[in-house]
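Removed: one protein chain of the complex. Kept in place: all other protein chains.
Our next item is chain A:
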Amino acid sequence: MSDPILATHNLRKAFGALTATDDISIDLNEGEIHAIIGPNGAGKSTLIAQICGGLRPDSGSVHLLGRDVTSDSTQARAQAGLGRTFQISALAMEDTVLENAILGSLGASGRPWRFWQAALGDRTLRERAEAALERVGLSDLRDTRCGSLSHGQRRQLEVAVALTLEPKAFVMDEPMAGLGAEGSKLLTGFLDQLRTEAPILLVEHDMDAVLALADRISVLVYGKVIATGTVDEIRSSPEVRSAYLGEDA
């Protein structure tokens, strides 16, 4: 098998006495969705922050496309091909949907030092942004201010902004959160397709989505990965059943 697109080696991060991620080694291969599940406070967001560059690990390393990016900035990792969505939508609320997507195109172009012509008039920036909006179904709302979008629409826009980057790997922190049954189903279908473009490291609470999508699942409890395997392996793991999935799993 080829090298993983994204990997962590023995990532450790402590907040005082609390070890939020404890020796975590996971990887993400071409074409797959690797789901990270675990109860609240298990350390999922802390793990993602270290992968994406917002938090420095105390020890261990992060590798993207075979390169050690542990000491790289968030921007450098994004430029190297990491596309991220946030657990809590991080969007420019005073700007329109299109402007938010164009920010993504602009990042992808790597040329923000242009002070003269209008961003909205730039064909290349705009086409890339519009294509991403089209894919998540937000085209009709392109001129709506982001602040007046519904929660679900904001989640869609999060995904669209990541799409504009055409990343080599996606890292998504609870993209289904607060979407409702219908929205989750739509996004599940979308991510199912998306994995062929770039693999997805998916932190998710919605077990229906996880079971439907994941090629592999890692279970995180108190900062430790207690099991990694296919959906069936995880379902039948006694450790996981007792620690996390509960009695009816």
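The working rule: contacts are C-beta pairs under 8 Å (C-beta built on N, C-alpha and C of every residue); 3 or more make two chains touch, one makes a residue touch a chain; residues count from 1.
Here is the rule we use: contacts and distances are computed from a predicted model.
**Q** One chain of this complex is missing from the view, so tell me which of "ABC transporter permease", "Cysteine desulfurase IscS", "Ferredoxin" or "Nicotinate dehydrogenase FAD-subunit" is its UniProt name.
**A** UniProt lists the chain left out of the view as "ABC transporter permease".
**Q** Among A:5, A:55, A:69 or A:102, which one is in touch with the chain left out?
**A** Once the missing chain is taken into account, the touching residue is A:102.
**Q** Given the contact definition stated above, which residue among A:18, A:93 or A:207 touches the chain not shown here?
**A** Within the whole complex, the residue contacting the unshown chain is A:93.
**Q** Considering the whole complex, which of A:62, A:161 or A:225 touches the chain not shown?
**A** A:161
**Q** Against the chain that's been left off, what residues of chain A make contact? List them.
**A** For chain A, the residues touching the absent chain are 52-54, 73-76, 78-79, 83-84, 86, 90-95, 99-100, 102-104, 106-108, 110-120, 122, 125, 161, 164-165.
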